[in-house]
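Only one protein chain is missing; all other protein chains are in place.
Let's turn to chain A:
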Amino acid sequence: MSLAETLNRARFAGWRPGLPSAQSLLPYAVPAAILLLWELAGATGYLSDTVMPRPSTILATGARMTASGELVNHLGVSAARALAGLVVGGGIGFALGVANGVSRRSELLTDTTLQMVRNIPHLALIPLVILWFGIGEGAKLFLVALGVFFPIYLNTLHGIRNVDPQLIEMGRAYGMNGRTLFRRVVLPGALPSIFVGLRYGLGIMWLTLIVAETLSASSGLGYMAMQAREFMVLDVVVLAILLYAALGKLADTLTRALERRVLKWSPAYANH
């Protein structure tokens, strides 16, 4: 398709570049109002800068640290750790969820053990993990992967278990065997539940990473905040906290977009 055609189609589809609708901006009205009030409170002296720096101060700090490359560096390190933990923990969780969802024997073998491990708060392992891995990358990867593992494992298992048995019977009656049946019926049927696990897992991913970086690291956002506390640089501490909020929201938005795409057949997503 030529560029002219693409533009033409976009025009006829009612696409307008640039201007988002009032509707799509509405969810950001409350955060914007809070920032505004906060700024005003700081500017008029109700809120001391030594207790809570103003948004404009934090923004300036952010800009300064971005320009020096420091912030981007910490962000990149944290993002890479989060992603690695998500891939490892999520991958193992998905694989075990599938195995235990389709095989009774596999479930008998592993589920009890997994349920026992699940009941240990994974952050309680931090002292042990530091002794094992020191403050290297291994410690962070281990903790994030362990945290992400359970929501994805449990929701994959639950999703597979709850695929409509009538659809499975239909698949068998229409000649589908193990692999085809899994690909065409079981996995698509389990996807909505797997997405719930993924979104929940993303939350745990950030939480774990920040705690791990705060306690033992030499780079990353959590380390940046801890370092700033040592030197009483309040604006950097608050900047880090605001970044957590933004990153969490970003991860959730990306997952939702993916979910809408993959689950577009579902009436629950048809009108979004």
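As a working rule, a residue touches a chain if its C-beta (ideal position, glycine included) is under 8 Å from a C-beta of that chain, and two chains touch if they have at least 3 such contacts; residues count from 1.
Convention: contacts and distances are computed from a predicted model.
A.B. asks: So one subunit is absent here. Using its UniProt record, which name fits best from "Ubiquinone biosynthesis protein UbiU", "Pyruvate ferredoxin oxidoreductase", "PadR family transcriptional regulator" or "ATP-binding cassette domain-containing protein"?
C.D. replies: Answer from the UniProt record of the missing subunit chain: "ATP-binding cassette domain-containing protein".
A.B. asks: May I ask which residue of A:27, A:45 or A:267 touches the chain that does not appear here?
C.D. replies: Missing-chain contact among the listed residues: A:267.
A.B. asks: Who touches the missing chain here, A:62, A:91, A:188 or A:203?
C.D. replies: That would be A:188, which touches the missing chain.
A.B. asks: Since one chain isn't shown, list which residues of chain A touch it in the complete complex.
C.D. replies: 166-167, 169-176, 184-185, 188-189, 191, 263, 265-267, 270
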